[in-house]
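Note that this complex is displayed minus one protein chain, with the remaining chains in position.
Presenting subunit A:
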Amino acid sequence: MAEYIKYVDVTKCDGCRACMVACKNWNDLPAEPEEFQGSVQSHAKVTANTWNVLSFIEHEDSKGNLDYLFRHSSCFHCSEAACVKVCPENAMHYTDFGTVNVDSDKCVGCGYCVQNCPFDVVQLATYKDKNGKEYKKAQKCTMCVDRLEEGMQPACVTTCHTDAMEFGTKEEMLKKAEKRLSEIKDKYPNAMIYNPEGVGGTHTIYVLAEKPSVYGLPEKPKVPTSAVVWKDYAQPIGKMMLGATSMALVGAFVSNKLFNKEGKGHEEEGGGSHE
C-alpha cells in the first residue's frame, strides 16, 4: 500500500477552526468548555477529548512587525513514535497506514506515552465503569483511521475550505510542500518544512512560515533516550533474564531428579531445615 500523509500548509490557513469542529463531530468527542485564555485560541493545547486545536500565535518578526500565525495542531503520527516505543502493553501501535493508534482494549492508562510524547499530544481520558470506579485510557487523534479504511480522507482535511490541508501519497505531498516552500520563501524567509527526522519523519507534515519554536514546536524532536533504553535494552534484557531464571529452575529440577535419586537428599535437606 502506498504511504499516505497529511500535509498542512499553515500559510493558507485562515483560522476558521472548521477542522476542530469536523474532528469533534466525526469522532463524537464531548465538548470541553474553557475559560477565556486571553486570545482567540480555545484550548491551550490538544487534550484527551479535543484531538485537534487551532493555535493562534501573535508573533513579532525581526523587523518588529506583528504577524498573526495559525496552526492546525494534532497528532503527528511519527514514523518512529516514542509512545509506541514506551507502551508496555503494545496498546500504542502502527496501523496499516503507518499512522499511530491506541488500542483501548489493551491500554491500562499507565501514562508512559503521555510522558514521552515529544509533541505533548497524547493525554489520558478519565472514564467511569458501571461501579463508579474511575479508569484512564490514552486518547489522541487517530487520523480518522475509520475513514481511511473506507478509502476516505480524514475529517479535518475534507472540511478545510482554503485547502490548507491535503491528504495524499507521501511522495506527492512532499513535492507539494517543496513547491509551496519555494513560493513563500520571499515573504517568509524563515519558512521551512517540518517533517522531523529525529522521529523518523511524521505522517503529518507542515509548511511553517516561521521557525518551529515560534509555533511552540520542538526544533529537533527525538524519541527520548530513556524510551530507547527502556524498549530496546531494558525490556529485552528483562525478558532474557526471565528466560535465564526459568532455565535455572528447569536445571535445578532436572539436577534434583538426577542426583538425588529416590528423593532421599530432598527429604534430608528438607528435614534439616526444620531443626
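Basically, a contact is a pair of C-beta atoms (placed from the backbone, for glycine too) under 8 Å apart; a residue touches a chain by one contact, two chains touch by 3 or more; residues count from 1.
Everything that follows uses one rule, which is that contacts and distances are computed from a predicted model.
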UniProt name of the unshown chain, from "BMP family ABC transporter substrate-binding protein", "Cytochrome ubiquinol oxidase subunit I", "Formate dehydrogenase accessory protein FdhE" or "STAS domain-containing protein"? "Formate dehydrogenase accessory protein FdhE"
Among A:Tyr4, A:Trp51, A:Phe70 or A:Tyr194, contact with the omitted chain is made only by A:Tyr4
Identify the residue among A:Glu89, A:Glu149, A:Glu197 or A:Glu219 that touches the chain left out of the display. A:Glu149
Missing-chain contact among A:Ser42, A:Thr95, A:Gln115 or A:Thr158 belongs to A:Thr158
Among A:Gly168, A:Gly198 or A:Pro212, which residue is in touch with the absent chain? A:Gly168
For subunit A, residues in touch with the removed chain: 4, 26, 147-153, 158, 167-168
